[in-house]
Structures are given as structure tokens and as C-alpha cells.
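Heads up, one of the protein chains got dropped from this complex, but the rest are sitting where they should.
Moving on, here comes chain A:
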Amino acid sequence: MIQLTDISKSYGKNVVLKSIDLTVNKGEVVVILGPSGSGKTTLLRCVNYLEKPNGGEIAIGDYRVQCKRATKKEIHELRQRSAMVFQQYNLFKHKTAIENVMEGLVVVKKMPKAEARLKSIALLEKVGLADKLDAYPSQLSGGQQQRVGIARALALEPEVILFDEPTSALDPELVGEVLAVIRKIAKEGITMIVVTHEMGFARDVANHVVFMDEGVIVEQGPPSELFHNPREERTKQFLKRITPELNYSI
């Protein structure tokens, strides 16, 4: 279970997150929606401390960190309990697909190389890249790179995987293959927090949808409710604006 309590973050005078509370149960897929600049990315990046929250508490599983006085060691522990899939993939460009997946296993988990290799092969097979083990990122399409990114995240067996708009840097024809992989692993009961603009995906896969605006969670609930019966005016406005997308999404 992931529990964020009273998380706040500002850049100088610009308050980006205002006392966010969010609970994600084990095995749940939580989708975060919201207009640009509402703080979705910042919230995800606070969970693994790529951004330092100004205050609040982060708990992943039974590991709890008070943001204000988190030590280096605590941050390091916290990061090992989550994994992230980035919008720009952020693969290690000087390493092949399999080396990208092995890296965390060997360096962070101290797994013997041979074992890490076998595990990485299995994961790359799972994301449909069995034939690309030795390809460098520069030799892969965006969709393939993002699938390596997902395999890399899965390898660490984190308690939660954080996805920040995993398909929005992709050409439209490549979005489907990546979403298919995310759907597949969602079915396996891996806990995920996904920031996305893919409404179709959100409706089908999410167990819980969170709508954010201006640094606060405006409304949250199961997709059936949030999409068909939004209570808040701001949610209605937002959904109305992006409804046309609904028809096109997969």
C-alpha cells in the first residue's frame, strides 16, 4: 500500500502541490488526470524523491518517510521500493536493451550477472522484445524503447510503478503497443500510479481515478463514477474538454 499524507511542494512562491493525501491499495491501478500544470508530474516525482517535497509523509509498504527530515539513507530506501517509467523513456543510451534491464538488478539488487541476465530475457520477452535483446536504444523505435523502460521497471519488483505519461512522446501508431503492455502487467496485479491523457485506457484499466487541478485533488473515485457522474464542476469542465478524445482512444 502506498500512502501519501499532506504532501506539499512549492518552487519559490509558486505553490505546486497543496497538502495532497492519496492512498493506493496493493494491486490497484490509479490513474491521475488533470490539465497541464496541475502538478501531476510533480506529485509522481515526489513519491520517489526526484523532487523534494516541502512537507508531508510518504509511505510505501511498511516504509515511512517524513519528508522534512528525510536522510539520504531513507531516500535511498524509499527509491528502492518504487520504479518509474518516464515520458522520454530515459533509457541508458550506452547500454543495450538487456543491459538496461540488468543494470538495476546487478548494481542495486546485487544479483549475480548470469541470474540477472535470465531474468532480463524473460522480462523482455514479456514486453515483446525477445528479438531486440542486444539492440541499443538508438536502434529502437519509441514504442520499443518505452517497452524496455517498462521491463526495466518490472525487473526491480518494486511495490509500485510510477508512469508519467508513458505514451505521450510516441507517434500515434506506437501508442497501442505500449498501452497493451501496461494493460497486461496491470492484470498481473502490479500496483501502479499512471499519469495519462489516454481516457480509454483510464476507463478500462484504472481501479481508481484521481482528478487534479491547481495542486489539489479535486475529486477521486472509481472510473465509472468519475467519468459518468462527476460531482465537481471543474471535473465536468475538464472531461467535457477532452471528451472528443474518448472516441479515438483504444
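The rule is simple: a residue touches a chain if its C-beta (ideal position, glycine included) is under 8 Å from a C-beta of that chain, and two chains touch if they have at least 3 such contacts; residues count from 1.
One rule holds for everything that comes next: contacts and distances are computed from a predicted model.
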item: Identity of the absent chain, which is to be given by its UniProt protein name, from "L-cystine transport system permease protein", "Periplasmic nitrate reductase chaperone NapD", "TIGR03915 family putative DNA repair protein" or "Cytochrome c oxidase subunit 1"; value: "L-cystine transport system permease protein"
item: Full-complex contact with the absent chain, from A:9, A:40, A:132 or A:152; value: A:152
item: Touching residue (missing chain; options A:80, A:141 or A:207); value: A:80
item: Residues of chain A in contact with the chain not shown; value: 48, 50, 76, 79-80, 82-84, 86, 88, 90-96, 103-104, 107-108, 136-139, 152, 156
